[in-house]
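Missing here: one protein chain of the complex. Every other protein chain is in place.
Every chain is named by a letter (A, B and C) in the order it is written, and numbering of its residues begins at 1.
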Amino acid sequence: MDDKNLIAKRVACELSDGMLVNLGIGLPTLVARHVPADIRVHFQSENGIVGMDSLNEHGLAEDDLSDAGGNPISAVPGAAAFDSAFSFGLIRGGHLDVTVLGGLEVDEAGLLANWMVPGKMVPGMGGAMDLVTGAKKVIVAMMHTAKGAAKIVPACTLPLTSARRVDLIVTELAVIEPTDAGLVLREVAPGVTPADVVAATTARLIVPDNIATMAV
Amino acid sequence: MDDKNLIAKRVACELSDGMLVNLGIGLPTLVARHVPADIRVHFQSENGIVGMDSLNEHGLAEDDLSDAGGNPISAVPGAAAFDSAFSFGLIRGGHLDVTVLGGLEVDEAGLLANWMVPGKMVPGMGGAMDLVTGAKKVIVAMMHTAKGAAKIVPACTLPLTSARRVDLIVTELAVIEPTDAGLVLREVAPGVTPADVVAATTARLIVPDNIATMAV
Amino acid sequence: MCKLTRLAEAIAGIPIGATLMIGGFMGVGTPERMIDEIVRQGTGELIVIANDTARPGVGIGKLIDARLVKRVVASHIGTNAETQRQMIAGDIEVELIPQGTLAERIRSGGHGLGGVLTATGVGTVAAAGKPTLEIDGRIFLVERPLRADFALVAARQADHLGNLGYALTARNFNPLMAMAADRVLAEARSIVPTGVLPPDAVGTPCVVVDMLIAVEARRG
Partner (left out) sequence: MCKLTRLAEAIAGIPIGATLMIGGFMGVGTPERMIDEIVRQGTGELIVIANDTARPGVGIGKLIDARLVKRVVASHIGTNAETQRQMIAGDIEVELIPQGTLAERIRSGGHGLGGVLTATGVGTVAAAGKPTLEIDGRIFLVERPLRADFALVAARQADHLGNLGYALTARNFNPLMAMAADRVLAEARSIVPTGVLPPDAVGTPCVVVDMLIAVEARRG
């Protein structure tokens, strides 16, 4: 299993039956592939649907049905469509159980920056600020480092996505939980030691005695 | 023609093709009967429909289709249904061309009181406060007096419906326009003199030289 | 996750003194089966948030008749003389809210907004005690969000997942309330297999519905 699917598979363990879940573009979309067969998770695409599904057959793309990246998708039986105000009512109103997003930086306070790099990349926040502020549980799914540089840092240097602390960080090396006391290392990937994680992290990590190995 | 239909017919002259119109319960509902045949007016019922029509045939009542009084109605081809938030978005957002409401009192400032009599009748404002505050044009359609007592008064004694000045008052005696200068007598009913109107009104009325006779 | 629940069991979960949002407008689009069951179980001291109390013997009026309501938050009660009688006698407390403000306050509670800024009510008794905000030279009331312990909603159709489809003016407050309560109980005139209700006909997505009241068998 490659790093990204390892991350996605671990994130999928956080999902349970009946949940409403929003997956960010990129790595987070892989999570849908790893949902256990015995539970039903409702995937929202913030452009206006609950019950999105991937479109695996050629020739069935429909102009009026796409994901938040504008790509053709399918819909499960029992899907529901709505406008953008309602879609963000679901997100902001506490109806969204889990959002899984990528990250550029997460810091010791558990704050996320994932929408811009001043002077370099200004894509816009899209729905990210609403998702992080409004979802019941925020999971950051990302590679632990970028070109060798730590992404889990003492304090974000990039503009924040929200003042709300995220709930879980899942990388190819570790599962880390932001808490009142700071970032707690909860799990390491198979073959990875706590020391490996600490070495790849510039933020202070709280390393408990008992650290589980990711069940992936 | 009885007094109430005379009022309704005069109010109907204010309507033009394509307008969105909301008629209050009671006297105002009569206005629908007097719309000229060569124009199409869209009637809103604030409980959630544009394109309401009266139900004239027995046996066609539908449980899920009623007016704001809970009575069965019909719908014209091209009607649209929606929830209460959208319905009041139409009203509050400046999309409603005309609202026609009954009145308990209208005063020299053109302010309307029509939703309660303290200690006597507390029905609630329903949609009246939104209608008077939000509609492009507010027409009060009412009998000129109640049991001999003037309803067009120097200053409302009953709780106001809105701080917004109404645009026109139509009674069985007169058409009166609230203006910056005060209440201006614009028209009298056939057979009624300006002096008759003044006598039935405790508010100061501005009586211009040229007063038309209601074209009813 | 099956949301199908027997009527008696669903209503038994509502404690005395609970705050209920109840859909419907003058009894149209009101969850009649749930109301009848509350009356049967006698769950009292309720706080009811609804557009109106309909008429005696109709919709929410049945809860008033049975004296199960201690407080009503509504836009009008003028069609129900019994509500007015209990109010004047001091047996029931009534808070009146302009209808558009009521709808928007419920939406605000369900959509996670901090409240509503509306010009409706400015300069009237409805503004009493409420903060105001001036925006572009115009005064708006700051109206707070409304939420409830339970929302009792009625739909024309539900599917097996709990998606709800509404019809005509029976829609009214139902989809707004279904977003604004801790527990959402829905009844539908018919329950169809998942997939029968097309995505564009769903007014309330199943994810916000907690219980779907089972239909009683008519055959056999």
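Everything that follows uses one rule, which is that a contact is a pair of C-beta atoms (placed from the backbone, for glycine too) under 8 Å apart; a residue touches a chain by one contact, two chains touch by 3 or more.
Since this is a predicted model, take the numbers as computed values, not measurements.
K.L.:
List the neighbours, among the chains on screen, of the chain that has been left out.
P.N.:
Answer for the hidden chain's contacts among shown chains: A, B, C.
K.L.:
Among A:Gly18, A:Gly110 or A:Gly134, which residue is in touch with the absent chain?
P.N.:
A:Gly134
K.L.:
Quick one: say which of B:Leu6, B:Leu55 or B:Ala81 touches the chain that got left out.
P.N.:
Candidates B:Leu6, B:Leu55 or B:Ala81; residue touching the omitted chain: B:Ala81.
K.L.:
So which of B:Ile7, B:Val31 or B:Val50 would be touching the chain we can't see?
P.N.:
The one listed residue touching the chain not shown is B:Val50.
K.L.:
Of the residues in subunit C, which ones touch the absent chain?
P.N.:
Counting only subunit C, the missing chain is touched by 104, 108, 111-119, 133, 135-136, 138, 140, 142, 144, 165-168, 171, 199-201.
K.L.:
In the complete complex, the non-displayed chain touches which residues of subunit A?
P.N.:
Within subunit A, the residues touching the omitted chain are 45-49, 62-70, 75, 81-85, 87-88, 91-92, 121-130, 133-134, 159-163.
K.L.:
In the whole complex, what residues of subunit B lie against the chain that is missing from view?
P.N.:
Counting only subunit B, the missing chain is touched by 17-18, 20, 40, 42, 49-51, 75, 77-82, 85, 88-95, 134.
Here is the rule we use: only the chains that are shown with their structure count from here on.
K.L.:
Farthest chain from subunit C, comparing Cα centres?
P.N.:
A
K.L.:
CA centre of subunit B versus CA centre of subunit C: separation in Å?
P.N.:
Centres of subunit B and subunit C (C-alpha means) sit 29 Å apart.
K.L.:
Taking the mean of the C-alpha atoms as each chain's centre, how many Å separate subunit A from subunit C?
P.N.:
Measuring from centre to centre gives 35 Å for this pair.
K.L.:
Considering subunit C alone, which of its residues make contact with at least two other chains?
P.N.:
Residues 107.
K.L.:
At least two partner chains per residue is the criterion; list those residues in subunit A.
P.N.:
Residues of subunit A never touch two or more of the other chains.
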